[in-house]
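Got a structure for you, questions after.
A single protein chain has been omitted; all remaining protein chains appear in their positions.
The chains carry the letters A, B and C, assigned in the order they are written, with residues numbered from 1 in each.
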Amino acid sequence: MKPSPLHALAVTLAALLPLTACSNGSGSDSEQPEELVVGMPVDLTTWAAADAAWGNEALYHQAVYDTLLRTDAQGGVEPGLATEWSYDESMTRLTLELREGVTFSDGTAFDAEVAVQNLLRFRDGASENAANLSSVVEAEAVDADTVELTLDAPDPALLTYLSHNAGLQASPETFDAEDAQVRPVGSGPYVLDEEATVVSSRYVFTAREDYWDPEVQLYPKITMQYYPDATAMLNAVKGGQVNVTNLHSSSQAADAESAGYDVHLSPVNWKGLILADRGGEVEEAVGDVRVRQAINHALDREALLDAMDHGYGEPTAQIFGPDSEAYAEALDDAYPYDPDRARELLEEAGYPDGITLVQPQTSFTPASEFELIAGMLAESGIDVEAEHVGSTFIGDLLGGAWPTFRFALNQEPLPWMTYRLAIAPDSAWNVYDVEDPTVEKLAERMRLGGEDGAAASRELNEYLVEQAWFAPFYRLQGIVVTDGSTDATHKVGYAMPNLWDIVPVS
Amino acid sequence: MSTPASSPGLVPRLLRHPLGSPALVFVVLAVAVAVAGRWLAPHDPTATSVALVMAPPSAEHWLGGDAAGRDVLSRLVVATTYSLAGGMVVAALAALSGVTGGLAAGYFGGWVDTAGAWLTALVMSAPAMVILLAARTAFGPSLWLSMAVFGALISPVYYRVVYNAVRAVCGEPYVDAARTSGLSTPRIIARHVLLAVRAPVILVSSGVVAAGIGMMAALDFLGLGSPSTPTWGQMLSEGFYDMARNPLLVLWPSLALGLTMVALVLLGNALRDELEGTSAPAPDGRRAPWRPRSEEPPRVIEHGDADERPVLLSVRDLAVAYPRGGGWTTVVHRSDLTVRRGQVHGLVGESGSGKSQTAFAVLGLLGQGGRAVAGSIVFGGQELTGLDEARMNALRGRRIAYVPQEPMSNLDPAFTVGAQFTDPLRVVLGRSAKEARRTALDLLARVGIPDPERVYRSYPHQLSGGMAQRVLIAAAVAAGPDLLIADEPTTALDVTVQAEVLDLLRELIDELDMSVLLVTHSFGVVADICDHVSVMSDGTVVESGPTRSVLAGPRHPYTRELLAAIPRGNPRPPLEGARP
Amino acid sequence: MITYSVKRLLSGAALLAVLSVITFFALRLGTQGVAQQIAGQSAGPEAVALIEERYGLDRPLAQQFLSWAASALTGDLGRSWFTGQPVTEAVLSRLAVTVNLAVGSVALTGALGVLLGALAATRRGWPDRLVQVLSVLGQAVPGFVLAVGLVLLFAVQLRWFPATGYTDPSDSVGGWIRSLTLPVLALAVGSVGGVAQQVRGSMLDVLRRDHVRTLRSRGLPRRRVLYRYVLRNAAGPALSVLGLQFVIILSAAVVVEQVFSIPGLGPVALTSTARGDAPLVMGVVLVTGALVVLVNLLVDLLQAFLNPKVRLS
Partner (left out) sequence: MNAHQQDPLLTVDGLVVEYPARGWRGTPFRAVRGVGFDIRPGETVGLIGESGSGKSTIGRALLGLAPVTEGRILFDGEDVSHPTHRRRRELTSLIQVVYQDPYSSLNPAMTIGDILTEPLTVRRVPRREALERVRDLLETVGLPADAVRRLPREFSGGQRQRVAIARALVLDPRLIVCDEPVSALDLSTQQRVLDLLIEVQERTGVAYLFVSHDLTVVRELSHRVAVMYRGEIVERGDGDTVTSRPSHPYTRRLLLSSPVCDPDAQARRRAERRRLSVPS
């Protein structure tokens, strides 16, 4: 560091402060990793397995719980508590062989009966992903270590779901316990240290002895520190207080890099407009495919990427990511930026004077982004009015309050998952429950999987882009940073790696 | 006494204030920008352009563009309007509820007062952030709403100030006088009470506006602002978001915010200085040297004096002055005084004649900044002017003693009589705690206090005025001083008590063989106890001599006038037709 | 004294009752769709209905409040809707942190404020100017700007102190001090100037009073009169200001805790209010309200102790 007046001042102050003697205490260079500190951008919703959330919260659960199956970083299904799995011919009956001799941290044994209960409780629970098991009609313990699931229709994503929250296995003792939300009892690699934990701030885990898979216990102790504030998170990174974290914003990547962190990028979400009222139920104009296409043409995706996310992403017009079978590179450029074409389309649709859309504006994203997009759309004759909303935003959104709105949705690893998330008539993000015969026909083919399923998913992608159900801007890079003592392998479709893919660097 | 805010020349006075003038100018400028912001802004502050995202300063866009590609300068200008208006809303709402509440509670008292105090406590114990957030979730993110709620939350600031001012004013006879003039309550409040709270309200307001602007910035920082309203705080928090890419985006709003708040606070300080008259006097370096008055006062008229006792105190050509503005206010000009051993010397004059200041000069205890600027004070052969602190202390504790005018205000209310009585005995005279206590109790008994033990343990407010004066006299004579300076020692007492205290003084003088310089305005007191008298007028001793001689044959016109003015006490004849 | 305290505590209890009514209804009327939020953004109507039933959100508001109040009176503040943590546990564990922070700041403010104020009153000159500058800065620089500045300098640049987080004294006393230093500074700098100015003002006021001259007339050295008599008389107003500062700092701590990611009451207050976690919000409001009531009572009792006139009547 160059000597500067500020530095001189600091040195003077240092002389006055007796506390500085202990400032070299954080052993960042020690050889044996004692502890992993993970910075978490989201808080844990609940420990109750039946109500659990996933996505950004997956790390919390992966520390304490086992799932029936696991997915590796590339999305391949691997054994978890279930060692073998097989479907029948009709693809509606799934048999799982369970690992023997597994116990929960409270000593209770894990068996088929427990697994069945966990599955049914999740299906009927309050998790936002409860619908992931909606195809399961029946679950049965055939014997102590065999579970059989009966489905009402084939579900190509079921195995993946069982490696997520739907497959979480909690001790039956917690099922009706009052403190299930705060006191997890799982069979996983770590147990929660309740003494050291501060709910909604810091969660501390210690490695469990005699865990069946010691290979995933890479640290004796893990601390997951929740940073509600982006600035605080960045300060923690700059101050070297975390080993690994998922940054709030791409604007912080440069800071993290200059603080000596490795930056891992991977496309996670697509950011864009959901043109939800494609049936024209509330806003007639949005029901017209030409209007929706006009909106797509009105977007200068490159410019938006640079302006809003500093280039950390890839412009696209499709909602399926490159890791998905449905992905088609050509579709990224399906709607080049063309305000004139946009106006033409509007005119053809019968809106020569343009249209006006009302969109929700929240404090979750910077106001500047909203105005930037609104300004861009206005050039093509599409005026956007802001409606300011508070915490009821999500509920209203899913209730269909706004025909079009801006959001960022996960790019699921499997096309079927994307379908379940945002396309199926009963999916959460198809907020007006729009049902399209073409889409449904393709979905039936996807459901059966195989080559034809993959082909159908590509057709679906093409159809959705052509019909302009969405107006994506770009695929946003998820940014995970690791310090010098840590490495992480990115997991397809998700922001954070699997817990066991975060490893010490020797 | 408070000077009203409207008195001519507050603005000129502010402009002369060293920190007030730049602050005032800045605030006026900021307000002008706020008012004209809409027209001043070179570009549409909400227009976005991808090309302008994070653009560096250019000829077209002086301060460049922000993260959304908006013109930073235009936003800064328009944000001034919203930021200042937000601060104003805070102040307006806080003032509205605080002033109304404070007025009502202070004026009516009783249950209104109780209710007001309780409501204030309620508002103050409510967690501000939670309330702000709850209001925000309830009614949506509106800058004005948040500011109004914040205004309500800090209204106790006004409430307290107004309440205290009103309480003080309501004790003033002029409010009683208004009541007895037949003014209605609303009119009394409007005409008399409001006038008195105006100054403190103006003072508080500049701080509250600043607090409001600061709060707005904090809310924006927490992401709780109103995203559609451009404010400095919002620009700042957006700037923080992109600090690594473009630190200038933090700089501009910080400057606007910081300078405005500093200006407001400084303006408030300057206002306080000017309204409360606490502006610091110019430092000595810049003060013109003291000069005597141009016209020489006439010399003292000395009556013939047979007193041959040795001189104890000799004051010659004494002048006392206080710093005022860049110069001096002279309160004593050329004062001459001779006090002999064993003499009781009365120093008579009207208020403002400089008699007390002469006495304080002898004690070396002139008020803040005051000093003996000319002449000499010789006590027991020692020159007192220019004597260092330690030596003066040694004299004060032992050889010169002082009895003040107001017995109650001259005892420290926070300490028992015993504590403040014995402390000087131990520190100055080096007595042990036990000795000091015995001395004190003996002296308390000596000055005629019936139950010395009880008084020793008492706090001043538990004593009557006469009792307190006896305590002060006992404490003054504890060291057996050569000279006792008594400044109107009986003026605050009832006549019957006055007579007793004068008797006590007379006895002590005989007993301890001390000289007394007795400052008084009453010739009756002089006639009662003094063997010598000096008359002061307008800072000068005009006549001096033995009491009998001066009272019987005053020679100076002023003395004559004074003696003639004493109410003659001619009885008024009974009214015609009075019943016996 | 005891009857007075009991009376004050009763009035404080009434105050808390009113406060909880206001907060409850403002919050519940303000936040709709809590159940959706608890269930998660993609949750279907079944999951939401389940949540509503589980927490009794389908009942009329008044009924919800009464049942909350009934169990609150028995000392049971319920569990957070979102985290499921018992509210008493959540609030008290975090209160300890905030109180650490607030007491530290008030102590620092008090010590520095009295010292500087006394110096400014008696010496004028540089201490006087320092107090002026500090009080202007304290009022003019928003706490969060100061906090961010402190972090950038002392934590990020120099790495003397941790940038974020809080270490419990039971883990490491040194770590505890280190983790509190910057936040305490950030909070104290804002109020030191104000307190110093108050101390200065009331000392100058006391210095002008008659009894100071009388004490000096008995030969007591200036220094002794200042530090024994004047300071004692000026302590009352200073104490009032400190009490007020405690309340202000309690509010300001919300922002500072956010910047330093300190698990105090602030983040809980923010998130629980923002997402409408009524039981937790009520817990926060009750506990901070009670704290303020107690601090005010304490200040008044100390005040009475300092002022014999009040103490003895």
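As a convention for this text, contacts are C-beta pairs under 8 Å (C-beta built on N, C-alpha and C of every residue); 3 or more make two chains touch, one makes a residue touch a chain.
Nothing here was measured: the structure is a model prediction, and the numbers come from that model.
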Among the chains presented, those that the missing one touches: B
Per the touch definition above, residue among B:191, B:299, B:324 or B:457 touching the missing chain: B:191
Residue among B:58, B:181, B:329 or B:382 that touches the chain left out of view: B:181
Missing-partner contacts on subunit B, residue numbers: 1-4, 6-7, 172-174, 176-184, 187, 191-192, 195-196, 350-351, 494-496, 498-499, 502-503, 521-528, 547-548, 551, 561-563, 565-578, 580
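Everything below uses one rule, namely that only the chains that are shown with their structure count from here on.
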Most distant chain from subunit B, judged by the mean position of its C-alpha atoms: A
Subunit A and subunit C: spacing of chain centres that average the CA atoms, whole Å: 38
Distance from the mean Cα position of subunit C to that of subunit B, given in whole angstrom: 31
Numbers and ranges of subunit A residues touching at least 2 other chains: 231, 390-391
Two or more partner chains touched - positions in subunit B: 136-137, 240
Residue numbers on subunit B that touch subunit A, as the complex places them: 46-50, 53-54, 66-70, 136-137, 140-142, 223-228, 234, 238, 240-242, 244-245
Complex interface listing, subunit C residues touching subunit B: 11-12, 15-16, 18-19, 22-23, 26-27, 29-31, 132, 135-137, 139-145, 148, 207-211, 213-222, 224, 228-229, 232-233, 247, 250-251, 254-255, 258, 266, 269-270, 273-274, 276, 281, 284-285, 288-289, 292-293, 296, 306-309, 312
For the subunit A and subunit C complex, residues of the former touching the latter: 1, 6, 10, 14, 17, 19-20, 22-23, 25, 43-48, 51, 53, 125-131, 178-182, 198-202, 225, 227-229, 231-233, 235-236, 238-241, 259, 390-392, 394-396, 398, 421, 426, 428-429
